[in-house]
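Note that one protein chain of the assembly has been removed; the remaining protein chains are unaltered in position.
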Amino acid sequence: MNYTTIQNIDSLSKWVKQALKIKKKPLKNKKLGKDKTLGMLFFNSSLRTRLSTQKAALNLGMNVMVMNFTNEGWTLEFEDGAIMNSGASEHIKEAAEVVSQYCDIIAVRAFAGLIDKEKDNAETVLSGFIKHATVPIINMESATAHPLQALADAITMAEYKTKHKPKVVLSWAPHPKALPQAVANSFLEMMQLQDADFILTHPQGYELNPDITKGVTVEYDQNKAFENADFIYAKNWSSYKDYGQVTNSDTSWTITAEKMKRTNNAKFMHCLPVRRNVIVTDEVLDSENSIVIEQANNRTFAAQLVLQKILKTKLDPKKATKKSKK
Amino acid sequence: MNYTTIQNIDSLSKWVKQALKIKKKPLKNKKLGKDKTLGMLFFNSSLRTRLSTQKAALNLGMNVMVMNFTNEGWTLEFEDGAIMNSGASEHIKEAAEVVSQYCDIIAVRAFAGLIDKEKDNAETVLSGFIKHATVPIINMESATAHPLQALADAITMAEYKTKHKPKVVLSWAPHPKALPQAVANSFLEMMQLQDADFILTHPQGYELNPDITKGVTVEYDQNKAFENADFIYAKNWSSYKDYGQVTNSDTSWTITAEKMKRTNNAKFMHCLPVRRNVIVTDEVLDSENSIVIEQANNRTFAAQLVLQKILKTKLDPKKATKKSKK
Partner (left out) sequence: MNYTTIQNIDSLSKWVKQALKIKKKPLKNKKLGKDKTLGMLFFNSSLRTRLSTQKAALNLGMNVMVMNFTNEGWTLEFEDGAIMNSGASEHIKEAAEVVSQYCDIIAVRAFAGLIDKEKDNAETVLSGFIKHATVPIINMESATAHPLQALADAITMAEYKTKHKPKVVLSWAPHPKALPQAVANSFLEMMQLQDADFILTHPQGYELNPDITKGVTVEYDQNKAFENADFIYAKNWSSYKDYGQVTNSDTSWTITAEKMKRTNNAKFMHCLPVRRNVIVTDEVLDSENSIVIEQANNRTFAAQLVLQKILKTKLDPKKATKKSKK
């Protein structure tokens, strides 16, 4: 099995329960990963993903090999049939097949370039690994998706929700730089797998990929969206329509304590790193209602659940199914 | 407990004895670090510290996650209340709290910038981690201190001294680039915790932070300082007065065999890396009296002692106290 998109989750509620079990006894399956190797390939910067995924693997007794592909390896070519007489030294075909021989699982981070929408939507790097690798692939944030983050978000909301069907708001917030839509996309997809009163709010022009927002309630009035909310998830993304552009830096969209007052004492969430006093004010981020640190903590257990599922499937597909039926 | 400054040493003589015990049987406490994770965060280059601290952790059976923060992670903001709409992507508050969830101990290297004395004295990076992390912090060289080096120096001197109260000279030596005062500072502080005839020698204008040199004998005549010395510790640092400037490149301060003749057959020490024939001549560095390699070796046992103490305190504070009373 791969874990490259929220669609790989067969039952979100089950996954969340399993992750919370792991959180209670993170070392319980220490033998599961014995003599298994996780290769972590980074094409972009990473703090939480880098350390939490490593930690998850260590909790399972796995070996980890970390590689910053861009500066430690060779420039990759992704196009089939390319005549490689200029930049790239190695084709994804060889790279993925070769790494598959040294690793039992490959985790890849490759952000959106935010220049060519079609190329980003094609998920050039991640798809290349999925296509050519011969071992399971984990998405550590690709051009359009960050499913490990969304899984951690689901775990966090399960821990903090006080009613069966909470009101959850994903709110755009300003940011000086152009950021990918990956976190928002996966959060949206994950929310569609659970029972919630879910609202997406952002300025005009910041509509996400319509394939992903199909059926999602969009409210352009942030204040209205916040009313009675139980969770406010803040995140910036650059325009999808004017692809990769920052068309709005309206600081009136910053999450403030005053806005939080409109909510039902909502918990504040963000995937981090967060720009203080741009995305959200210190007052909100430092308040008791901010659960961003716990959210980051749950990255470990999201990753560990995914690794555990892959290891069980890999080691003995039948056993894995049996166990998951219990 | 943290180990961020020489002040964290309660009894230098005890620590040195304990480190020498570890050196004899470095794998004796292999189980102590089981399932514990050391996070090593580098904001600057490192050879000895990088490898010896890792080695120390491995000797204790710990997991190690190494991260070159500057190019692998996000640019950090350290100022409280900052409106983060320009360079930095993440505040130290979140970074330190988050990493604390993945690691049982965090070790940090962040050199002096040598431009803003006040900022360096404030130890922006290290202090940020101390303030916001929720796990013990180890200083792998900060703006003003290098206590792991000074502890290794104390261990080395204990091994090589032939009398109870040796004469120890810390001598400035020339260097083409502006270097921090961290190593000299911690060496000075460490020397004040032991019985020695200690002299600091450097050209006029190279006075160190007066708060640290209070009570220390300063001799501007290097030749005079060397007389009858048992240990010569050479080190360059840039001016503290004309902060971060190289105001003197007088090669007459280079440590030579001729100068060493004035000593009592002194051992030669340096923290490394050392510029040959600038700081010290080949003749001295390659002589039998040079103990710089053993000094570097002792970095492992200094780090291991610190890790061991932290692990014992963390695992069971009472037990740690009992054990150290034996």
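As written, the chain order gives the labels A and B, with residue 1 at the start of each chain.
Keep this in mind: contacts are C-beta pairs under 8 Å (C-beta built on N, C-alpha and C of every residue); 3 or more make two chains touch, one makes a residue touch a chain.
Keep in mind that this is a model prediction, so the values were computed, not measured.
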Problem set entry | Hidden-chain contact residue, picked from the options A:D10, A:E72 or A:D195 | A:E72
Seminar exercise, completed: By the document's definition of touch, the residue of A:I22, A:A95 or A:L126 touching the omitted chain is A:A95
Problem set entry | Contact partner of the left-out chain, one of B:I155, B:A296 or B:I310 | B:A296
Exercise. List the chain A residues touching the unshown chain?
Worked result: 35, 37, 39, 63, 65, 67, 71-74, 77, 80-86, 89-91, 94-95, 97-99, 101-103
Problem set entry | Contacts of chain B with the absent chain, listed as residue ranges | 27, 30, 42, 45-48, 50-52, 54-55, 58, 68, 71, 176, 272-278, 282, 292-293, 296-297, 300
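Here, only the chains that are shown with their structure count from here on.
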Exercise. With chain centres defined as C-alpha means, what is the inter-centre distance between chain A and chain B in Å?
Worked result: 39
